[in-house]
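With one protein chain removed, the remaining protein chains of the complex are shown where they sit.
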Amino acid sequence: MSSGMLRQMRPTLVYALLGIVFMFAAPHVLQLFTIINLTTAIALAILALSLALIWGYGGILCFGQVAFFGLGAYVYTISAINIGGSTWAILIAVLLTSAFAAALGYFIFFGRVSDVYLGVITLTVTLIFFSLIRRTSGPEYKIGKALLGGFNGVSSPPINLPWDARTFLFPEQVFYVAMAALILCYVFAGWLVNTKFGRVCVSIRENELRSELLGYDVRLYKLGIFTIGAGIAAVGGVMFCNGVGRITPDVFNLYNAALTIIWVIVGGRGTLIGPAGATFALFYLTSALGGQSVLNNNLVLGVILIVFVLLVPKGVAPTVIDWVNRRRRKRPVRSRRRRRSRAEDAG
Amino acid sequence: MTFSRRSFLAGSSALALSSAPIIGRAQGSDKIIFASILDLSGGLDIYGAPMAETTKMAIDDINAAGGLLGREVELKLYDAQSTIQFYTQYATQAAAGDRAHTVHAGITSASREAIRPTLARFKTLYFYNTQYEGGVCDYNCFCTGSTPAQTVAKVVPYAMNKWGKKVYIVAADYNYGQITAQWMQKFVAENGGETLDVEFFPLDVTNFGPTINKIQTAKPDFVISALVGGAHVSFYRQYAAAGMMKEIPIASTTFGVGNEQKLISAEEGDGIIASYSYFEGADNAVNTEFLQRLEARLGADRPVMNELAVRSYEGAMLWAEAVKMAGTPDRDPVIEALRSGLTYNGPSGAVTIDAQTNHCNMNVYISELKDQTWNIVESFTDQPPADTQLVCDLVANPDQSTFLFENGLAAAGIE
Partner (left out) sequence: MDLVVAVLFQLIYVIANLALISLGLAIIFGMMRVINLAHGEFLMLGGYTVVVATNMGINIWVSMLILAPLVVGIIGVIVERLLIRWLYGRMVDTLLATWGLSLLLVGIVTSIFGASTATTVSPPLGAVRIGAYSASGYELFLILITIALLVAVWMTLRFTKLGLLARGTMQNAEMASSLGVSTSRIYMITFGLGAAVSGLAGGLLAPMTGVLPTIGATYIAKAFITVISGGASILAGTAAGSVLLGGINGIFSFIAGSTFGEIALLLAAIILLRLMPRGITGRFFRKSL
């Protein structure tokens, strides 16, 4: 890693370090049930991160990121049941999901489908999974030893120690695995957007035609970041079904598809930490809403979404970063940093 | 910002206190915690909302009678928002966070299967108060709702005697519908009838035109339905609109449990036959008194009581009886008390725990719909959960936590 890269990744690494501190401190500070439930939130944060990568940096508005998330969870569950251990199952889940995304992406990007139409295709794929898997409640729908279960879903075997299928992790231990996965995915994504590949992707987001005229094969770059994003979403899916203990076709529904987009919008397009953070915040909001019966939770979510689109269209993280930069600019600073004030590069 | 440090210290010490789960029920041990997780918003709230009302009523009744063992019972009610992920989450919170003494939760089988392992792991007593497809064999879990051997086995012969031998089955496409449809076919065959066709519908289908054509082609003597949820109400409307209700009548094991009879008009619904372990017309003093108190509580526009709502009340009461009998709210003595053949006389009649399956022996009624009201036409007392009894024996083998019908009836050894 060059020193330039290190400098650019400094915010990413700072956040990652904070994440590591949280990972080790949380079990001592928080209650057991909070730790266990955090696993689910972490899994969703990985999903938000994957969309933040492909939408915020790749400019690909994928409405169906949950399709990869859910597919990852299903592939993990089915292979873990058949293999009888989680180690290979996780690998298979990530690889198979990425392969599926690559095939779908080939179809989309080499067909030059763009903007809203791309959104519709990905959403449609999600809804197809939703309908198809809900159709599989009969006993005849079986993959190896695993019953698909239709609407009811399948229970997911917990993660075990690598290559030791008899030592299952307890839910509170899965927390560490999930948190580590989130931090790794985050650092990986933070690194990726600072590589040449990542910079080309950003340039394509900014101006597709110009990038193409400069000689980059736009289709290939889009396909690349789309596939990587799907792989990250699959990691989230694996953690999700571990957190919930079960995977049901509900992950593929319209509500979840849209929720993913909300996290990224609220957190801020063009950052990675924003969407991940927003996921935690909104996760606790929706959980808290379920414990009371005064306000209808749809109502609250709807208001949040409208307020953000109208008043904070950039999302929380970029707005905060802009504000910090503006404050900083009032003080004398090195001119280089002033030029680098675009929120997009901040983390 | 002088006060922020102080409040931070206070906050962190509070966290430190509450972060010692080993101390367990040290604080607040004067209250007995009763947690309930139901869908109060989202697509399943037509079932969840009345269940929550009767649960609240049950806890208020218990506290009005002086609580349990001289302690107040506190209700923690969670809305799972028709999302499975919240069931796991709130179950963890109820068991490990609230340290609930019992959790009464779940509507769909999917939600039950999400909760069951969590509560088994935290050794928290679990009640599932919903009518379902049968087959849960779990020492820690009490299923108080009716199962197909209790309702389907009654309504199928009744309808066949009344209308004829040729049956067309329409059912919701998920575990409950699939398994109930298998029971329906089995009981039709046992009674010398013929199943012409079985069709399954995803829960969000609203257009039943093609099916109505198929039913007209097949010409059955009657249709038996296990359709579920708000969207499926369209079936009855469209069926009636095509003028079919008068030609080919309908029997059902699900119509009415979400108070569907109020969602369609009188002429659309007249003549539908259904079977449950409770209808408002159940003829006993407890029921009359229960309905009066409910009306006093919620006003004249109270929800119509159905099996799910009443069983939620009775489930809470069964638990309360067991706590009194055991003299403690701790799990193991309460389970023993429940399994000693505990009976509670509720609005639906006598409900008795069957120790072999942790299900209930209960009264079963068959009703016919007239002007949006159910009229009981036949009743059966003390019906055992014969389906689950075929495969489950918790007396001989208490140490298990399985769902035996998950793979269908054939896999469980029932043809």
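The letters A and B name the chains in turn, as written, and every chain counts its residues from 1.
Assume contacts are C-beta pairs under 8 Å (C-beta built on N, C-alpha and C of every residue); 3 or more make two chains touch, one makes a residue touch a chain.
Note that this is a predicted model, so its numbers are computed, not measured.
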Listed residues B:63, B:191 or B:234, member touching the removed chain: B:234
Full-complex contact with the absent chain, from A:258, A:281 or A:320: A:258
Which residue of A:29, A:83 or A:127 touches the chain not shown here: A:127
Touching residues (missing chain, whole complex) on chain A: 61, 107-108, 111-117, 120-121, 123-125, 127-128, 131-132, 134-135, 254-255, 258, 261-262, 265, 296-306, 309-310, 313
Those residues of chain B which, in the complete complex, touch the missing chain: 40-43, 45-46, 49, 173, 199-202, 204-207, 209-214, 216-217, 230-231, 233-234, 237-238, 240-244, 247, 258-259, 262-268
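Basically, only the chains that are shown with their structure count from here on.
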Computed distance of Cα centres, chain B from chain A, in Å: 36
Contacting residues of chain A [partner chain B, same complex]: 28-34, 36-37, 40, 131, 134-135, 137-139, 147, 149-153, 155, 171, 240, 243-246, 248, 250, 286-287, 289-291, 293, 296-298
For the chain B and chain A complex, residues of the former touching the latter: 12, 15-16, 18-19, 21, 40-41, 77-81, 83-86, 88-90, 92-93, 95-97, 108-110, 113-114, 117-118, 121, 173-175, 177-178, 200, 202-203, 406-408, 410-411
